[in-house]
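Below is one structure; the comments refer to it alone.
The complex is shown incomplete by one protein chain, all other protein chains being positioned as in the whole.
First chain written, first letter: the chains are A and B, and each begins at residue 1.
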Amino acid sequence: MYNLTSRRAAGALAVAGAATLLLAACSSSSGSSSSSSAASPAGSAAASSAAAPSAGASGSPAAAGASCPSGTTIAFVMGAEADPFFKAMKVGADAEAQAKGVTLVWQGDPSVYSPATQIPIVDKVLATKPSGLVLIPTDPSALQPANDQAVAAGIPVVNVDTHVNDQSKVTSWITGDNNDGGAKAADALATAIGYQSGKSYQVVVGLTSPTATTNTARLAGFKAQLAAKYPGIKIMDVAYSQSQPSVANTNVSNWLTKYPNLNGIFAIDGTNATGAAAALQAKGLTGKVALVGYDAYPQNVALIKSGVFTALIAQDPAQEAKLAIDDLTQVICGKSTAGIQKAVTIPNVVLDKTTSAADLQKYTYVQ
Amino acid sequence: MAASAPAAHPKTASRLRELVSNQTFVLFLVWIAMVVFFTAANHIFFSSDVAGNILADWGPLMLVATAETFVIISGGIDLSVGAITGLSGVVAAFAMQDMTTAGQGATLTLIVGLLVCIGVGLLVGLINSLLINYARLVPFIATLVTLGAGEGLSIVFTGGAPIGGGPPQAISLSVPWLGPFSTPVLVVVAITIVCWLYLHKAKFGRYTYAFGSNSFATRAAGISTKKQITKIYMLSGLLSGLAGMFFYLRLGSGAPTTGAGLELDAIAAVVIGGAALSGGVGRLSGTIMGALILTTVTSGLIIIGVAPNWKQVVVAVLIALAVSIQALRRGEGKAS
Partner (left out) sequence: MTDALYEVRNISKNYGAVTALDNVSMKVRAGEIVGLVGDNGAGKSTLVKCLSGVHQPSSGEILLDGQERHWRSPHDAIQAGIETLYQESGLAPQLSVGANVFLGREEMKPGILGKLGFLAQKSMDARAHADLERVGIAVPSSNRSIAQLSGGQRQAVAIGRAVAWASKIIILDEPTNHLGARQAGEVLHVMRAARDQGLGVIFISHTLPHVLEVTDRIVVLRLGRVVKDAPTSTFDQESLLGTITGLIAD
């Protein structure tokens, strides 16, 4: 009952499968080159006048004595509550709010980072008439009206991490410098592989998505630093993990096979770091291939000691929150904007074997 | 009413014809073609190392695809397999972290982790079957509910970050030692064989096919379809939980995002393998090849340096062709 038709169809399946592969192969070059021309983020040029990473204690000029009346409330609307990055930020915000004697109202969607869920939250928060607002806009355009509405109601606003398009009405924008983090990763990688000019080295980069702004900023900083200081280091491949460590693991496992002389890996965020670390351990290449990761998840921080990670680049969300609270209390209670800068970038921190235990603990993201 | 048996063909000719019309064999040829293509593009592809990489991806996919094979043959669908994989891995990771912190031995800790994965899987599978049997939700909706709840719980429990701190020996268990085969992969092979026997040779599989083929006839034959549904979805949960443990051993941690979208890969493997979403049709051997093809494409594209996003395109083409072959055959079946 199975005649020629099904046989022909079977053949077609084989041919078409192979044809698709060919098609994929042909367009590969265009695919990978496009990512290299990713626009360098506007933030990279921003004044980085911020305190040094160790400046946690020094604080901002606002510390100068403005005491707040009881009932002063600062609303903090962030992106997604479940993200360890924001959890770490909350620790900093809580501590500083307590120090300044203000009430902190911490709000945000439990898990979704989206303007659709954030806008109603901002509206609800504004209805309670807080004294000040810290806003992490999940979209620069979509949150502009809510942002301006707050200012119009006499509520001062500070943007943290991300910002709205028109910052003329915003008291300050405080963010981590991802571009600088990428450059630091390049330095750490070059040091780990013992870079000598004139020699050539191979590295790969694991990304999460082609559009995430933190990813593109870190990659741009990484590439710029390689071009400026380490021209012998060549990026052989990049791939995307879609936030899944197992996908990152597959990518890195195959790269380790494909490039037997691979010198280093830059894992651009926490999930890529986790996947790459497991691949190195499974292939027995710990210490033989340098691995610079990003984000101080506790389990990755633990792997610095065992040498799986050459270095981890960490952001300092607690410090960002602290500065934001300081600025707002100064404006609300001190009635002054003196010394407050419109844009502050806090450099990322390098964690490696030389980092003290206390600092490791300080920068490890809270879970 | 009586029909004479088909006239006897020369044995070899009919055997050849059977082979060519056999979806698994066709897929085997496709797979060989892929291996040849990737090897031609980069000779390093044809290595035990790459085979190990492919099998490391194949293992967990095969577990959930096996689960999905049973479910789809029964005429249902299980969208929660990926969420179960993630959730079980996360819950087990917490248990193993606690035990390791408390100074328990690695072997005991890993066994407990395995049992936790199995337990979480069985529990979610049981919930799925209760939703289908008693809340009268269709499987698509019932498992969509547990998919959402499972993924949500994983993120809530972990705060979005991978949970490590378990026995450091975990990853070393995932290192291939028998050629490209690691211990977890060998376990998956063994589980696949047992599942093949139960699907094709045992009463459990017979009822699974019967239910997907004609649920009314199955009930009318005195078979408890509620019991069968409960067994099928709990098996699906169990296998998905094992996939969670597989990923844990591979990553040395349980990540909440692990398994996200895995249900789609599993369904793709099953459909490419020749099963029909309408139920009653499918072979586990087809699913084995479907899963192998998907994971071979993944590694192959990385090795030859093509953006892995092309995998989706290749998979889409394979699904379209697999389904149209099925439709062609059905047409022939009616005509003959």
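Methods note: a residue touches a chain if its C-beta (ideal position, glycine included) is under 8 Å from a C-beta of that chain, and two chains touch if they have at least 3 such contacts.
Worth saying up front: this structure is predicted, and the values here are computed from it rather than measured.
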{"item": "Shown chains touched by the chain that is not drawn here", "value": "B"}
{"item": "Contact residue for the chain not shown (choose from B:118, B:255, B:281 or B:318)", "value": "B:281"}
{"item": "Contacting the left-out chain in the complete assembly, out of B:37, B:94 or B:198", "value": "B:198"}
{"item": "Absent-chain contact - pick from B:33, B:106, B:126 or B:223", "value": "B:223"}
{"item": "In chain B, positions touching the absent partner", "value": "1-6, 197-198, 201-204, 206, 209-210, 212-214, 216-224, 280-281, 333, 336"}
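Definition applied: only the chains that are shown with their structure count from here on.
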{"item": "Whole-Å gap between the CA centroids of chain A and chain B", "value": "34"}
{"item": "Parts of chain A lying in touch with chain B, wherever the complex brings them together", "value": "1-3, 5-7, 9-10, 12-14, 16-18, 20-25, 27-28, 31-32, 80, 82-84, 87, 110-111, 237, 239-240, 242-246, 249-251, 253-255, 257-258, 270-271, 274-275, 277-278, 281-284, 297-300, 302, 365-367"}
{"item": "Chain B residues touching chain A - in the complex, by the definition given at the top", "value": "17-18, 20-21, 26, 29-30, 33-34, 37-38, 41-42, 44, 47, 49-50, 53, 56-57, 60, 152, 155-156, 158-165, 171-172, 174-175, 247, 250-253, 255, 257-258, 260-261, 297-310, 313-314, 317-318, 321-322, 324-325, 328-329, 332-333, 336"}
